[in-house]
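Here the structure comes first, spelled out in structure tokens, and everything after it is commentary.
Every protein chain except one is present and positioned as in the full complex.
By written order: A, B and C. Residues from 1 in each chain.
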Amino acid sequence: MASSFGHSFRVTSFGESHGGGVGVVIDGCPAGYSISLEKIQAFLDRRRPGQSVLSTPRQEKDQVVCLSGLEGGKTLGTPIALVVYNKDAKKDHYTDMTKVFRPSHADYTTELKYGIRAVSGGGRASARETIARVAAAALAEQVLEELHPSLKVIAYVESVKHLQANSVDVDSLSREKIDEHMLRCPDEQAREQMSQLILEAKKKGDSVGGCIRCLCLNPPKGLGEPVFDKLEADLAKAMMSLPASKGFEVGEGFAATQLFGSEHNDHFEVKNNEIRTTTNFSGGIQGGISNGENISMRIAFKPVATIFKEQQTVDRDKNPQTFKPKAGRHDPCVLPRAVPMVEAMTLLVLMDHFLRQKMLASCAKSDASLA
Amino acid sequence: MASSFGHSFRVTSFGESHGGGVGVVIDGCPAGYSISLEKIQAFLDRRRPGQSVLSTPRQEKDQVVCLSGLEGGKTLGTPIALVVYNKDAKKDHYTDMTKVFRPSHADYTTELKYGIRAVSGGGRASARETIARVAAAALAEQVLEELHPSLKVIAYVESVKHLQANSVDVDSLSREKIDEHMLRCPDEQAREQMSQLILEAKKKGDSVGGCIRCLCLNPPKGLGEPVFDKLEADLAKAMMSLPASKGFEVGEGFAATQLFGSEHNDHFEVKNNEIRTTTNFSGGIQGGISNGENISMRIAFKPVATIFKEQQTVDRDKNPQTFKPKAGRHDPCVLPRAVPMVEAMTLLVLMDHFLRQKMLASCAKSDASLA
Amino acid sequence: MASSFGHSFRVTSFGESHGGGVGVVIDGCPAGYSISLEKIQAFLDRRRPGQSVLSTPRQEKDQVVCLSGLEGGKTLGTPIALVVYNKDAKKDHYTDMTKVFRPSHADYTTELKYGIRAVSGGGRASARETIARVAAAALAEQVLEELHPSLKVIAYVESVKHLQANSVDVDSLSREKIDEHMLRCPDEQAREQMSQLILEAKKKGDSVGGCIRCLCLNPPKGLGEPVFDKLEADLAKAMMSLPASKGFEVGEGFAATQLFGSEHNDHFEVKNNEIRTTTNFSGGIQGGISNGENISMRIAFKPVATIFKEQQTVDRDKNPQTFKPKAGRHDPCVLPRAVPMVEAMTLLVLMDHFLRQKMLASCAKSDASLA
Partner (left out) sequence: MASSFGHSFRVTSFGESHGGGVGVVIDGCPAGYSISLEKIQAFLDRRRPGQSVLSTPRQEKDQVVCLSGLEGGKTLGTPIALVVYNKDAKKDHYTDMTKVFRPSHADYTTELKYGIRAVSGGGRASARETIARVAAAALAEQVLEELHPSLKVIAYVESVKHLQANSVDVDSLSREKIDEHMLRCPDEQAREQMSQLILEAKKKGDSVGGCIRCLCLNPPKGLGEPVFDKLEADLAKAMMSLPASKGFEVGEGFAATQLFGSEHNDHFEVKNNEIRTTTNFSGGIQGGISNGENISMRIAFKPVATIFKEQQTVDRDKNPQTFKPKAGRHDPCVLPRAVPMVEAMTLLVLMDHFLRQKMLASCAKSDASLA
């Protein structure tokens, strides 16, 4: 269904940007795990707008509340409902303004589909909906930390428009380091230029896009299924379900098409009695199943649709209109805030497939498993 | 579940490459539609290996049989089972050879996950599994032809390694034209060079990859859902579930990150009393929902993992091994055969979302719809 | 998944009896329907304990709040979250008392399954969880009223222990009439005796059970699917998922086994140009699909497990214990409150299958349908 994601660790998102709140129900979380709401809050705070001059000046508090599923701080195995209430949400009515379809937003397609839409704010198409994903993922991460402690999921801004971060030292990467700078790009030089570029675009009322790199370091083996639910297929869906994403690749991705098979193949070797690959062009997934090597993905985000320039458009009555939004309240670049969103979707996919694989493994014939 | 795809038009795939057969059960197909098994066979024949010197010389017949769901050539609304029996499938046993994990194949991860695998052929990881997808899609296409006659789903080879097809005239594209040449690239000049390149790689026992472009011309409006089941999200999952795919993009995709918002936004206008966009950088999908403009996707396929060179690897007992497959029976380039697979997955996604949207639309308040 | 119900109209329930609240997310509700929260509140009030001396004296307010999915009172097509916050919920800790497994409650099996449970109140096994179902159904009913106005779903108490309501005049039945008496039994004479019986049981600290009859009058035709999702199968699941239900029958049910086929078969006739059955032993469903005749079900509810007598039991440390609950706060008979719960589950099943059938019907070939 449209608003649920995952098979065994299943999250259901709800909430418009200007309704009562945005929340998530998590069904299938195993019981007995200690959950810190502070950690969930901290993850949500990374998603929140208004963290820097590069993003919107809104100061939403986004305070998470847990309505169910925890007692004494521990998961009960029952559905966990997390909500962030909307403060100061203003309810609009259909006005001349709200009848206008903003270019490259979801206004038109939403009305086309439903015949109605939340005219106050972006409704479900608002980035505010990602609160649900991030809150669920921040909880999932705490469970995964106990189930597979070595796993680290880290994303960062790899490019903004044509500006590219130079190659990054994976081993020294940490969310803390990446978060040190508001741009969430670990390359010091590049991020200065990127910030410059974004501010210039902002000044002109324009916007820019870019790419996020996401890494899963020391991931569990055996995640993903052979045919439709390949791990990369579910990761691709996860990422392409984020607002403004337009492209996804795993491992070498599109660059893999430039190589001969003899260059791209990853050879196997045994290291510390473990089967490993000598290279990792596959990006940690082979035949749809994780092989234990680091998983590497890249996701493209288009430039933000909200720009402060006059644009030609039409309204719901099919009259031509020119549209220019009121100043304020919009990022010229979503990239820094997309970093925790990408991490969140990755965590939801890994958590779900971890449980699915756990079920299979728990029934496996003891003489059979390599894991 | 691993082996099912789609929500309302739901296909369940089964079959190993060397078992009794490969098949699909289609659940949720509407009743009363005339289905031509010949058309399904014709679509399957496009997928079949051995169509040219560029692909494997196997001559599988891949004859489709329908076991249920049709009577008098019409869909009954009940599950439709289509099977292609495997001819001459040789059953191997675990031998020294089958114990060896072929580099960048699914052998290792399959055993890791299940503790066992079909040692005869590639099992579920074989491209032969895509028979199920293509058969189901060939049926879906016949239903869609009645439900939305203007739709055309057409894919072609856009690049092989570094060789790129020049821009293609979309209006004159047809499957027939594309199929005229075994490479399935509509650019005459490019395809000659591509063929050359593939044959050279083949001679060296090597393999190459490339990109497929897929277009949905005149698609239905309103397909896709606002949050997780965005149309591009389900398309991304569909494509990334194909063997050897490593990247996906829609609309401008990764190139969109090079543009300013003011360049990338698609303005609305009214044409023939219909709301349209003046440009189509969004690739026909906005806010996860199709807006009626053409949908354009690009999918990256890595070079084939089977190469006829000696490679270092290990076996299931963790002994180092060198591996070189016996000659024959493998494509040096999957791209031409990937064309119908990409079309098939696109059709399955469109058919599923068409039914989902149909349900909503059939309940819509009459004064509300723009569609 | 455990906490979701329905395929196309999908409700996800959350909330413990003594947590932050109990709520539901409704996914798949069509757009543009006017929803009255007052009507939802009124339905919830019928479920609420403390409505009479026959039921628990608790005075929970159960005020419903809508967090999403509505704007200007209309459904947006997006997920609708409804919550009833828990007032005065006291959080207990594991005490000697809470370690004791109450006989025929879910305490033991919940700990068995999860290794943990909400020790404050009954957790998810509390009848309070049914708030989620009733709230969702009260909304569904408002949508169904527009989609199929003739439908009426009415339940009533048919028996309490050995006391049986005499045959009831279906045509004059209404919820208003049934609700006139706190027992929700339309037979005036029987309900007096039933009330007497319940009060006597209460005086002795004991409890009683009984049966609910549920009718769907003038239901839509064509609901239900031929094999697993037969309409009666989904209704059976719905009813048997209610706390304390132990039996389900449709049409003549168990009594049908006493008849010859020649007695039980419903003959067809044409009335007002419509195909009807002359009798309705089938209870409105044939081959899993509704035929338009009234649907009739009976559901058995066991006597309430909470009794105010000393009982032998054990605690989680496997020590023998005697258990007697503190006075107050429990119904001696769930039947009157079970009436709206049964109606609610019926409505959820009908709504879901209505949408599923709508999808099929909207694609049906025009020359084919009888409906």
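Structure notes:
Operating definition for what follows: a residue touches a chain if its C-beta (ideal position, glycine included) is under 8 Å from a C-beta of that chain, and two chains touch if they have at least 3 such contacts.
Bear in mind that the values here come from a model prediction, so they are computed numbers and not experimental data.
Across the whole complex, the hidden chain's contacts among the shown chains comprise A, B, C. When the missing chain is restored to the complex, the residue among C:9, C:33 or C:301 that touches it is C:301. Screening B:46, B:102 or B:117 against the full complex identifies B:117 as the residue touching the chain left out.
What chain C contributes to its contact with the hidden chain is residues 1-5, 7, 13, 101, 103-116, 123-125, 129, 159, 161-162, 201, 206-211, 221-222, 224-230, 232-241, 243, 246-254, 256-270, 273, 275, 277-278, 281-283, 285-291, 300-307, 309, 311-314, 316, 318, 320, 357, 360, 364-365, 367-371. Where chain B meets the omitted chain, the residues involved are 1-4, 10, 12-16, 19-23, 25, 27-28, 31-32, 65-72, 74-81, 83, 91, 93, 113-120, 123-124. Interface residues of chain A facing the missing partner chain: 8, 30-33, 77-78, 147, 226, 355-356, 358-365, 368.
Definition applied: only the chains that are shown with their structure count from here on.
Ranked by separation of Cα centres from chain C, the top chain is B. The geometric centre of chain B is 45 Å away from that of chain C, both derived from CA atoms.
Rounded to whole angstrom units, the spacing between the C-alpha centres of chain A and chain B is 26. Among the residues of chain C, those in touch with two or more other chains are 31-32, 77-78.
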